[in-house]
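In this view, the complex is presented without one of its protein chains, the others remaining in place.
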Amino acid sequence: MKLRSLTIKKATEGLKQKKFSSVELTKACLEKIKKLNPTLNAFISVCEEEALKDARKADKAMQNGNTSPLLGIPIALKDLFLTKGIRTTAGSKVLENYVPPFDATVVKKLKDAGAVIIGKTNCDAWAHGSSGENSDFGPTKNPWNTDYVPGGSSSGSAVAVASDMCTASTGTDTGGSIRLPASFCNVVGLKPTYGRVSRYGIVAMASSLDSIGHFTKTVEDAALLLSITAGNDSMDATTPQKQVPDYPKSLNRKPRELMLGIPKEYFLTGIDPEIKELTTKALSVLRVSNYHTQEISLPHTEYANACYYIIQPAEVSSNLARYDGIRYGFRRETFGDEAKRRIMLGTYTLSSGYYDAYYKKAMKVRTLITRDFDEAFKIVDAIIAPVSPTPAWKIGEKIDDPLKMYLSDIFTVTANLAGIPGLSIPIGFTKNGLPVGIQILGPQFAEETLFEIGKAFEEATQNETWRKRKP
Amino acid sequence: MEKKKTIAMRYTPVIGLEVHVELKTRSKMFCACSADYFGREPNTHTCPVCLGLPGALPVPNKKAIDWCILIGLALNCDIPLFSKFDRKNYFYPDLSKGYQISQYDEPFCKNGHVKISNGKRINIRRVHMEEDTGKLIHEAVDDQKVSLIDFNRSGVPLVEIVTEPDFESAEEVIEYLKTVQQIVRYLEVSNADMEKGNMRLEPNISLRKIKNSDLPKYKVEVKNINSFKFVEKTINFEIERQKKIFEGGKTPVQETRGWGEAKGETISQRSKEEAHDYRYFPEPDIPPIHWTESQVSHLKSQMIELPQTKFDRLRRVYGLSDYDAEILTKEKKTAIYFEEAVRLAKAIPTKTIANWIINKRIDIQNESVGRLIKQISMSHSSSIDESKLQSAIKDVIKDNEKAVNDYKNGKTSVIMFLIGNVMRKLKTKINPSIMKIALEKALRNSNG
Partner (left out) sequence: MKIDIAHVAKLANLPLSPKEEKKFEKQLSDVLGYIQKLNEVDTENVEPTFQVTGLETIVRCDTTFPSLSQDEALSGSTSTYNGLFKVKAIFGNES
């Protein structure tokens, strides 16, 4: 049994049955990191010492009958999650030496649940990017083909799970930063409803869009992690006091008959034929599994990306204003190109005389995009769509053309604008051997439905040969 | 001389005012750090939120918002049911987040007014809520000029009160400021101490040609004024300075100036080409504020008796002069003390109590109302103690049965005869009005 390739569920069972210890599990992951990280560059910081210490503590707690849901499970954190006493860089040289004096709420929750924090993963600096190339600590590579990008911005977190460097990892999704790398790396990625998971203590990118999620090996694990991270936080005024369902338990319910919407705008010109083919195949699998499909229209989809590239840089320009090198970090010259570009763009569109034409206009279009989804969810339970119009591209291919890079987000930004949840699940590989995923979108707080559909797809395809592939 | 006068006559000052009032809530505006920062060790009252650390998020303080609205109500404002916070983006080393959370186009309170003694109505454009910045200290360290920053003040709740440019003189401004100060102190929401920076003001001053009803096309904002004395000096200095510029055939430039007490003049701080562009947008970290009608009326019902109303009532109910009523209502605690004394001291005229509190400058913090009454009684019996007085009154009542009966039958003028008898018996002169009250009381209580 390869410990490191276990899911949270399997690893927890094994730990409980004393088949192996958390120290063994953690060591297996650390070894894999040592072996692969020089090539893949998935981690900015590896917390070997602390992780082993926490693993030993977990083993002891286990012996004492502690049954915390993540006890002894090695989890990696995107380096945007503040960790008390552990350097947190946001992938930027500005914070190269920054050691926070507090833990993010989610980090606290994971620790309280017994998780072993194994390290901090690489990402596009400040989460600005779709490829993982914008990190000031060097690009992360795609484990399926190191000439290709792993997708961003949560590049290291996706790669770490895909290549068994940890059992699960956290990410942030402002415009697709979880779903895109999940689909490029053959892992499950969850972007929860905006506000479902606290943003407190996570470096802010665009505050009205940021969603805090994770990468796992299975849908079931995604459900388990959300049941730990979700919920109202008195430190984040945008988290509702809404009860957190027992997501793993709801997966055991009797499968429902559901209506899935296929938005025609996501299949128009520009989509790679292989993506189209694999998505169509996935849909036919879902139709066999008790689901009905129906073509729907989300008419404002074509404006979503322009809308996003106004709102997001505007909020970025304000959120990055605190990095002045006085209280912590280095001076503003230290920002990389992409951060500088977004600060400039956002400063411009918010500046006197332009606010109405750009930011306010975009917020109005956002209303229309949200209404499109509201209308759709009156007739369908969930929406199935490709995550990206293309599979992973080659490293360097889009790096000099920001606009081209921005266009890779066209299918993911809509969910952030509407604040709805999206689950990215693997559906197979291109002929070139690159993974492809689809996203399941649902109404706000309908994560249970997404897990249900995702798990049904996993079960229906569990014996397919592509499921057995390893990077 | 004649010429100078005509020039002086040609311009009317146009003055508007922004007043910042620091609230005395326990905690800061958007975090749970103690807001009691004054005189504390630097950077000991901070947390990730007010220090602007990565990932920290603001959650607004309910009490601060309630107090902002109370101030608005006391200044006769409308309270819109919908309001929100906005980010005001600018860079300054004392601004930890690179933006200040403030309110832009939908403040908590709008369209109020205050009446001043010359009958003029000063219109209040808006009253909104924001957060304070850190404090900069300019010093030389190792022969190097540096600025040092203390973030203890960062995030302390501030209420900003903005008037229309309705003032025409320093006197009007000062009267308005004193009124605002008195109101927030009555509401017990701020110490409003200018020296401590609990109350700060920024006048904007310009001059308008007397026959021209349009507002001037420029204004000069003056900062760094931390006492009433400086307000007067600043405004009068600016009026003169700007007048001279007009006399020289020019127009003053729009700019920010600071009061320099050392030289007794205002000094240019920023020129207009650096005009601010705050890039306001709605604060995405804080959901909007929405009141129901009943929440607003609940706040209205909590409104205490404000200085002007108290003044009117004291005059009406106790027959006090304007002068006495004004002094007694200057501070809420004095008025409360006075009314408590009146309630307790049935035998002492209200005027006497008022005189004592006003003229003897009673230390109302340390002198209990009971002790004050005793003191007044004793002093007005001219060192005769109450028991001697009472026994003299008793004797006189006993010895003058006829006069007492006449009194009881409605011939009240005989009281003067009885007073004279008591005086003779006591062999001292005491305040006849005190005596009269004491005697009347005794007569009421005597049977027969």
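Which chain is which? They are A and B, in the order written, and residues in each are numbered from 1.
The rule we apply is simple: a contact is a pair of C-beta atoms (placed from the backbone, for glycine too) under 8 Å apart; a residue touches a chain by one contact, two chains touch by 3 or more.
All figures in this text were calculated on a predicted structure; none of them were measured in a lab.
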Check: Of the residues listed, A:R56, A:R327 or A:R469, which one is in contact with the missing chain?
Finding: A:R327
Notebook entry, point to check: Among A:S234, A:T280 or A:S297, which residue is in contact with the omitted chain in the full complex?
Noted result: A:S234
Notebook entry, point to check: Which of these, A:F43, A:Y200, A:Y406 or A:F429, touches the one chain of the complex that we don't see?
Noted result: A:Y406
Checklist line | Residues in chain B touching the chain absent from view | finding: 25-27, 32-34, 41-48, 51, 53, 59-65, 84, 91-94, 98, 136-138, 141, 144-151, 197, 200, 223-224, 226, 258, 260, 267, 269-270, 277, 279, 282, 284, 286-291
Check: Residues on chain A that touch the omitted chain in the whole complex?
Finding: 98-99, 101, 194-195, 208, 234, 237-238, 240, 300, 302-303, 306-307, 309-310, 317, 321, 324, 326-329, 332-333, 335, 337, 340-341, 343-345, 347-348, 351, 358, 360-368, 370, 402-403, 406, 417-419, 444
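Please note the rule applied: only the chains that are shown with their structure count from here on.
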Checklist line | Between chain A and chain B, centroid-to-centroid distance (C-alpha), Å | finding: 54
Note to self: Considering only the defined contacts, which chain B positions touch chain A in the complex?
What the structure shows: 48, 51-60, 87, 89, 91, 93, 96-99, 149, 151, 277, 279-281, 284-287
Checklist line | Residues of chain A defined as touching chain B within the complex | finding: 80, 82, 88, 90, 95, 98, 100-102, 104, 199-204, 206-208, 234-238, 314-315, 317-318, 320-324, 326-328, 347, 350-352, 355, 359
